[in-house]
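Inspection log for the structure reproduced underneath, given as structure tokens.
Excluded from the complex is one protein chain; the other protein chains are retained at their positions.
Up next, chain A:
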Amino acid sequence: MNALISTALSGVVMMFAGLLIGNKQRIKFVAIVVLLICFAANLAELSTIQAGERTLYGMITVSHFSILFNAIALGATLIFFLLSGSAFEKVGEHVSDYFALIFFILAGITLASTFSSLLMLFLAIEIISIPQYILAGADKKTPKSSEASLKYFLMGAFSTGILLMGITLIYGATGTFNIGELALGAGKVNTLALCGIILMAFALSFKVSAAPFHFWTPDVYDGSPTVFTSFMATVVKAGGFIAFIRIFHSAFVGERLTADWQMLLAIITAATLIIGNFTAVFQQSVKRMLAYSSIAQAGFMLLAVISMNTYATQGIILYAAAYSVATIGIFAVMIKLKDFTFDGFNGLARTQPVLAITTTIFVCSLAGIPLTAGFFAKYFVLAAAIQQGNLLWLVITAVICAAISAYYYFRVIIAMYFKQGEVETEEITGGFKLMLIITAAIVILLGIFPGLLLQFV
């Protein structure tokens, strides 16, 4: 609750900050301070929850889990601001507006982690989506950016419609929006409600760019200003997943019902893993590769959505953190380069050793190499799926895809370390390097002691 209010207010504050403060550096500073306040407000709520969770008017439920997730989302955004906040200036004039939009997205994400009514879910998804349409088109001078924005808007509006239709069907069948009541009646679901559930699964799959609803992703991620792609592909995607996992794990949990949607989602997951990984192999641009990689990683997170056990909840938390931090790091380095192709990274190890070594750690984390956070993230989602028992075929598919993913992730390392070339970079400040090292240290720390995060789940 605190997180929701503070992020929404922060959005308004940032809009006014644009009016009052001319200096762009100072705007960034204000944004970071405001974000820190949101972070603290979120944690402060821990003390008010006695019995595990607190429900407000049947609309919002605050729990330890939601506070932990909010903390990860806000923390990842903080890293994003610190690493790439200065790159906002390159996109356009209205820096404070971009910050404001990001705060509004965060408000949506905090709602996605706390909703206890389907209406609130719908609001959360809408609040997350609409600022993104604007951010995608923020670079008004390049047609690609406008194209991305339009594409995203049309496809996004369409999927929101489907989501709404699903909610309506479920309401028609059960007479309630409340998740708790839905779960009680889940034992005797009729066809109408089942159709609603399927429509919701499709709409949410679209939001997290799962195949075959992923076609917008590469174009939108490639066309949007790179700095915003970084945010859209990480924190926002994690927010989508938290909505996905919460609604399916808490509302649609009947014995037969679960098996019904599990099969459907298992097929979607397999398609996402295969399409995401195989297409990423053939990309020549790192930015596009990361777009497909985000689809591939979504496939792994879907494993957690399918699996109904504690490993799944632990897994989604760890995955959200590991994936977001590593991807934000790679994007931050990439923004500093002139050329986004693999060749653009050639010889980076010689000219910028700090950038190269941290990028290597981020890439290893995405590939799931031990001692990085990504390994335990993959470990938990795989363990969750294996514990389901009947999903071994999916697990083997996932593991083979993970091996393939090493191929395209390691191309970045090969370019940086084993190929010759002169990389043109923008000026790299000492502060940026320090921030990168801290981020990489977080990745490694979580890779050795995942318990640091898991103890709160």
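The rule is short, and it goes like this: a contact is a pair of C-beta atoms (placed from the backbone, for glycine too) under 8 Å apart; a residue touches a chain by one contact, two chains touch by 3 or more; residues count from 1.
Note that in this section contacts and distances are computed from a predicted model.
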(request) Have a look at "NADH-quinone oxidoreductase subunit M", "Quaternary amine transport ATP-binding protein", "histidine kinase" or "Branched-chain amino acid ABC transporter permease" and point out the UniProt protein name belonging to the hidden chain. (result) "NADH-quinone oxidoreductase subunit M"
(message) Among A:Ala402, A:Val423 or A:Ile442, which one touches the chain that has been omitted from the display?
(response) A:Ala402
(message) For the chain left out of this view, which of A:Met59, A:Ile198 or A:Leu371 touches it?
(response) A:Leu371
(request) Identify the residue among A:Ala383, A:Val412 or A:Met435 that touches the chain left out of the display. (result) A:Ala383
(message) Just checking the interface: what residues of chain A touch the absent partner chain?
(response) 314, 364, 368-371, 375, 379, 382-383, 386-387, 395-396, 399-400, 402-403, 406-407, 410, 414, 417-419, 449-451, 454-455
